[in-house]
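Data block below; observations after.
For this depiction, one protein chain was excluded, whereas all remaining protein chains were kept in their positions.
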Amino acid sequence: MTESVFFWIFAVLTVLLAAQVVLRRNPVHAAVSLVGAFFFLSGIYLLLAAQLIAILQVMVYAGAVMVLFVFVIMLLNLKEEEMGHERLTAWKIIGGASIVVTTGLIAYLALGNAYPTGLLRDMARTQPGFGSVKGVGQALYIASVLPFEVTSLLLTIAVVGAVVVAKGKI
Amino acid sequence: MDTDSAYLQPYLPILVLLLLAGVMCFAISILAGYLGPKRTFPIKETAFECGSPTTGDPHSRHSVKFYLVALLFIVFDIESVFIYPWGALLRDFAAQGLGWFAYLEMLSFMATLALGLVYVWRKGALEWS
Partner (left out) sequence: MSFNAADLQGVLPAIILSVGALFLLTSEVFLRNVRPAVLGHAGGIPTSPAERVEAKLPPGAQGASPSAVTPPDRRYQAWVAAAFAALGLWASLAQLGDPAIAIFNGTAASDGFARVVAAVVCGSLLLSCLVAFGYLEALRATRGEFYALALFSASGMCLLGQATDLIVIFIALEVMSLAVYCLSAYLRRGNRPAEAAFKYFVLGSFASAIFLYGAALAYGATASTRLVDIAAALRGGGSGLLWAAAALLVVGFAFKVAAVPFHMWVPDVYDGAPAPVTGFMAAAVKVAAFATLVRILLGGFGDPVAALGAHGWQRLVVWLAGLTMVVGNLLAIPQRSVKRMLAYSSIAHAGYLLVAVAAMAGPLPRQDAIGGLLFYLASYGATVIGAFGVVAIIERKLALSGAGDDLSSWAGLSERHPALAAAMSLFMVSLAGIPPTAGFMAKLTVFRAAVSAELVPLAVLGVLTSVGGLYYYLRVVVYVYMMPTTKPDAVMGERLVAAGLALIGCAVLVVWMGVQPGAFASVAQNAVAVFSR
């Protein structure tokens, strides 16, 4: 019961704030909305008993990734006239409608009955240590060796890519 | 709180703290607006720059250098996320007889990233010039 109440609070706020990110014309407002969306999303992770992910969501996304976004906003520093106008084109209507229909369809398929039920929720609450640092670590380092090692490649590519694309003189 | 949601019990203090913090923030800013004395006059409303007239646009564009540094910061930040649980678990792994496995696993992970660090370092991407 408590769980459902908090889920709906977090879910509605996350979706509303995420929509604000897209709909706001002022990039700073969008960024602040994004922080809020990240924050309430971490609440949903908590409800799923994924504590470590919830903390990382706040620390890495609401913290570090947002810093990057704000940097980009400051770099571009768009003036009022450069931001473009709010126009409602046919493509935007079609796109918005298709998003609503698709997510509605998936929600209908996924949430045949009310949240939270099903496999994952039971798994989260029956397995001891699920979502804790040690629980995640066991899954990450033992069961998923290959993706873990490939992640180091991915991060290295990110470093190289950042230099290749953004460094003044290479 | 019902038994079904008992696992959320430990987070109750955090919730209380967050609520308190939120209420405080709004309360203080709103109350300050109402209660604080407001004596405005034209000179107070102008921008203050050490007594001299203001020059230039306050919204200057930042150099793209910041972006590169921020980007590299994120990458290394995420790396630390991947390394942290390993540190917490190493004793457990050793007890399970997986100590060497975990060590070699992290060694190859770190070696790849170290080469990435050597690359940016030698490339001069960390220099501020």
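Annotations for the structure displayed:
Chains here go by letter, A and B, matching the order in which they are written, and residues are numbered from 1 within each.
The working rule: a contact is a pair of C-beta atoms (placed from the backbone, for glycine too) under 8 Å apart; a residue touches a chain by one contact, two chains touch by 3 or more.
Treat the numbers as computed from the prediction; the structure is a model and nothing was measured.
The chain omitted from view is touched by exactly one of A:M1, A:V28, A:V101 or A:L154, namely A:L154. Interface residues of subunit B with the unshown chain, by the touch rule above, are 98, 100-101, 104-105, 112, 115-116, 118-119, 122-123. Hidden from this view is one chain, which touches subunit A at 105-106, 108-110, 112, 118-120, 123, 142-147, 150-151, 153-154, 156-158, 160-161, 163-165, 170.
Heads up, the rule we're going with is that only the chains that are shown with their structure count from here on.
Subunit A and subunit B have CA centres that are 16 Å apart.
Interface residues of subunit A, counted against subunit B in their complex, comprise 1-3, 6, 46-47, 49, 52, 56, 60, 64-65, 67-68, 71-72, 74-77, 79, 125, 133-134, 136-138, 140-142, 145, 148-149, 151-153, 155-156, 158-160, 162-163, 166-168, 170. Partner subunit A is touched in their complex by these residues of subunit B: 1-2, 4-5, 7-8, 11, 59-62, 64-68, 70-75, 77-79, 81-82, 84-86, 88-89, 92-93, 98, 102, 105-106, 108-110, 112-113, 115-117, 119-120, 123, 125.
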